[in-house]
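One structure coming up, written as structure tokens, with questions to follow.
As you look at this complex, bear in mind that one protein chain is not there, while each of the others sits in place.
Here is subunit A:
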Amino acid sequence: MAPKKKEEPKPAAAPAAPQPPEPERPKTPVFDPATVTLEFTPEQIEDFKDSFQLFDTTPTNEMKITYAQCGDLIRALGQNPTNTEIMNVLGKPKAEDMHTKMLDFDQFLPMHQHICKAKDCGTYEDFVEGLRVFDKEGNGTVMGAELRHVLATLGEKMREDEVDQLMQNQEDANGCINYEAFVKYIMAS
């Protein structure tokens, strides 16, 4: 029901659906790899190749990965795009294509470059600010249960097991999380 492309941010707009406004509003035209200039050094490209190969599960070493792996690889290389951004550089493939369609290293590079050039990946302060929203008492902690709920229902929702994994050993006896420590933990990958 909601329009696929949002041309401009409309904070309090009244479109047909009561869709919560998305904070990231890049213009999302169809991604064209030809428009991307590669700015990586040869050293970086060699590093990427090695990592690419790690995700390549073809026994004849064809240097190909599935569409589904593309996001993981980009993240493993140090970027942290949203799923939407990933799907965008992949050309918005259908769900059933994700595990069957393959891409090779040359197709991967412009996608990776595009993500690298994209704006902010979020600083420590951004993070803490974001979590402060849930700090009802203003004492540096958030309720674990609330955070779990948020992560599972808002934004690019996480599954229950993913949330469990993230929050493992983070909550104290009262079910609270000290969010500055939490952010440090997440960022210290």
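Going forward, a residue touches a chain if its C-beta (ideal position, glycine included) is under 8 Å from a C-beta of that chain, and two chains touch if they have at least 3 such contacts; residues count from 1.
Methods note: contacts and distances are computed from a predicted model.
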Chain left out of the displayed complex - its UniProt protein name, from "NADH dehydrogenase [ubiquinone] flavoprotein 2, mitochondrial", "catechol O-methyltransferase", "Serine/threonine-protein phosphatase with EF-hands" or "AP complex subunit beta": "Serine/threonine-protein phosphatase with EF-hands"
Just the residue numbers, please: which parts of subunit A touch the chain that's not shown? 11-12, 14, 18, 20-24, 43, 46-47, 49-51, 53-61, 71-76, 78-83, 121-122, 126-127, 129-131, 133-134, 150-151, 153-158, 162, 165-166, 168-169, 186-187, 189
